[in-house]
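Only one protein chain is missing from this complex, and each of the others stays in its spot.
Chain nomenclature is as follows: A, B and C, assigned in order of appearance, with residue numbering initiated at 1 for each chain independently.
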């Protein structure tokens, strides 16, 4: 079974997420990075190609060049991974789909909701796989949590609290990673809500198995002069009436990447924290607390098949990311991967961002989330 | 220096909080429980008196009897502690103040805001000490957090997240402790918001040193048929513009008494959790994290003077509670105790409950908190 | 039921452990401190009496005075608590027993093994209760651990690891608490091994229900010039052949009072840590991990009856200490308290210290522990 060949769009010098996509894609040896348009600057694209150790002739200066050259090869790319800032997501995906290439894209799907809707049209028209790298849904114990809830471990869900605190934008935004994230022309109208709020939103729906139907959003720009939100509180209502709270912030000094979620039902509660991802805590109504370990004997197939080491050998962010790529590879080989985030998550996420930004500005109170 | 003599109102057989007040009051040997109206049922009051090992003649059947008999003694009570369900707080306090006795009362101050206002009038008229047992503000590291923030360790506060999750009311409310808490005739219009939301509210103001000026409340009654709220989300705005979130719930299965607070400013963040109360975590903008230990050499006077053991010897809830009583004893001896919660906290807390309940029912959006 | 009356020996100005005994003894209101010889200096004894708020006439300058005066009162003391440095334990206990008074004593029982043997003779001859305050065996979850092991939760015990790290003597020993502990004339031949090693030893036997029969001791004096050990490694063999390790140190910088124990059997493992005393972790051979909470519904009677608050309300060192006094009070009232450490623990502990010190000096290898 040959390795699938990946072309990267974005991920040039100084990129944080490009090398991470590369590692994640290749971790299970089902995929290989072979080509890329790593930068719109040809020299920088070549420089990045060298750092990734790919064939120098396959570091391209623009999309058209890549698509043309790769199409001409017997061993051309099988799909593209889009790892640019948000405003490039739509044009890159549109072009790739038009070139007949499946797409896996970093989140959020696009910079604006209108773009996401356009994207959905292109995906449908192309009939090609499209995946969105909501990394955190790749963690084995996130999948275990989802499976247990689906199997009724908590009874009907009543409450979901999902938090995503960070502190790295508490000061002035400086550096490549920070600057585009606080520039609405590149990030879209949402700052924090798009950058990490979408992860929290997707995780809440992913684990609970429930859709959010209504939100009440209060987004703030805490750092003086910042043109996008950096601190978000969003109240949630789920389709079954369950209550929810989503907190996301990038100004909480000392918080690193503190995504965490707690779900409560009639019969129990489940708690998972990204920074200590290898334990999942299950509480039951009789007062018992069980700690479930990644790699352990208690795991169901979704989690067990996404773990590479025995219990006590910590796996982390890169391995979770690799699980997303493993699912994507399965889809490309014609298998199903029902847990892989795709265009529906793209639309839901961007609807969430758009509704939150709009409703918060209008102080609109509870607002329906209509995808 | 003689011990102060306490008369208890409430705390009869089956009471959770009565014995705790007794332990807390006596822990530092500045106060002694000598009398009480532990129940409105004379036999039960006598039974409780026996369990507290007080002089049997001083377990009274009603307030008038206690006040009259104690006034007649050379060693009569110096003050009363009110530990009844909420609806008895006002009448008990009113009677005690009228009898010339200082009052220390369990929280919330009263069942309703109107009662709290009436109470404030009685306190002012009597010119006697009144204290409210917001236990958690008695923890040494809570006082350390407050002192550090007051000294500018975080710079201007930007964000406060205070959470108070519990799970013990996730099922049907049964048993003495649960039943009155979900009965509006006894608890007042607030359920969870009054029972534990007030603690969270007081703690946020206490540590931050800032007043809340506006709230957006969303209270829910999750357990079917419950006549009061059991799950609360409240957005906060502080007087300096800082953003806040208060979460309180009694249906989060597996949560025990998970009060916790995180405060963020321009220069740092502070995190404290009631269930592991002997550490306080300080984050600074340069990426450093420091763990501050109860009893340790890094503490300021507020915390150091409220710790009884060296580092590594855990103190807990009872000792925090005792710190409130120690402050109260100081006031009774004519000293000052600026950190002791009093009638202002009573009014602010009941205004918070009343505003939250009313605004939530009306889906009123942001609402001023006007005390 | 009247409160029992306690006379304290030791606990003068600057004492750490005197006030702690006072709080622990009185916490449940079964005992009351009424008299004491707090210091051999009459003025200092009086000063301490004032700080404890006892009747000034009952702060005595010496033991004979106390015994005579108290015997003459209708409300004289019922027993004595000995809280002096080690070298005073035997003379104080001997005198009290001779005066017909039961004794509760701080640990280690005496300064030397010979003294402990003499003490055992006095206890036997007097036929009076004698208890030793091995505080840590008073923690509810320690008792839960013991009960579960006794009930077979782990199967046959195979391995015990007990550690007691501290760091407060890593520098020069200065201050009242430190100085006598490193003076063999006051502490006895054991430094760290007597001060905290005995706690660890008692805890291992207490929870496992097994006696240690052989040890291999390696005691070191790490701080230059220190005349007693400050860092101890002791290998253990238990009566059933189980292997054990006991680590105790007072030079591990940053460790506070880190007593912890892990016990493993054929079917499971149990872990408890004094600094987070309100959880107990149970592992079973099938890979499950359960967290048991103080105050929770899963507790057996030994633990449940020694907890004063609901789950999530931390209890700590003082409450554990109070459980020892509660047991002692029960014995004084004629009840049984099988978990209360007594003269057998005294002899075993001092035999452990003596054997460890002697065998370590001789580099003797495995040595029988013969009480």
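Keep this in mind: a residue touches a chain if its C-beta (ideal position, glycine included) is under 8 Å from a C-beta of that chain, and two chains touch if they have at least 3 such contacts.
This structure is a prediction, so every number in the text was calculated from the model and none was measured.
> Check the whole complex and report which displayed chains the hidden chain contacts.
Those shown chains that the absent chain touches are A, B, C.
> Could you tell which one of A:211, A:313 or A:333 touches the chain left off the display?
Checking the options A:211, A:313 or A:333, the one contacting the hidden chain is A:313.
> One chain isn't shown here. Among C:37, C:93 or C:216, which residue touches it?
The one listed residue touching the chain not shown is C:216.
> May I ask which residue of A:27, A:69 or A:330 touches the chain that does not appear here?
Reading the full complex, the residue touching the unseen chain is A:27.
> Tell me which residue among C:144, C:255, C:302 or C:327 touches the hidden chain in the full complex.
Checking the options C:144, C:255, C:302 or C:327, the one contacting the hidden chain is C:255.
> Since one chain has been left out of the picture, which residues of subunit B touch it in the full complex?
Those residues of subunit B that touch the unshown chain are 281, 286-293, 296-298, 311.
> Taking the full complex into account, what residues of subunit A touch the chain not shown?
1-3, 16, 19-20, 22-23, 26-27, 29-30, 33, 50, 52-53, 166, 168, 255-258, 274-278, 293, 295, 308-319
> List the subunit C residues touching the unshown chain?
Given the touch definition above, subunit C has residues 154, 158-159, 161, 165, 167, 170-171, 216, 218, 220, 222, 231, 233, 235, 243, 245, 247, 249, 251-255, 262, 264-269, 271, 281-285, 289, 363, 365-366 touching the missing chain.
The definition used in the following text is that only the chains that are shown with their structure count from here on.
> Please indicate which chain is farthest from subunit B, where distance is taken between mean Cα coordinates of the chains.
A
> Please state whether the interface between subunit A and subunit B is built from the same residues or different ones, using more than half shared residue numbers as the mark of same.
Homomeric contact, same residues on both sides for the most part.
> How far is the middle of subunit A from the middle of subunit C, if each middle is the mean of its Cα atoms, in Å?
Roughly 55 Å separates the two chain centres.
> Mind checking the centre-to-centre distance between subunit B and subunit C? Centres are C-alpha means, answer in whole Å.
Roughly 35 Å, centre to centre.
> Indicate the whole-number Å distance between the mean C-alpha point of subunit A and the mean C-alpha point of subunit B.
Measuring from centre to centre gives 42 Å for this pair.
> If I count partner chains per residue in subunit B, which residues reach a count of at least 2?
Correct list: 255.
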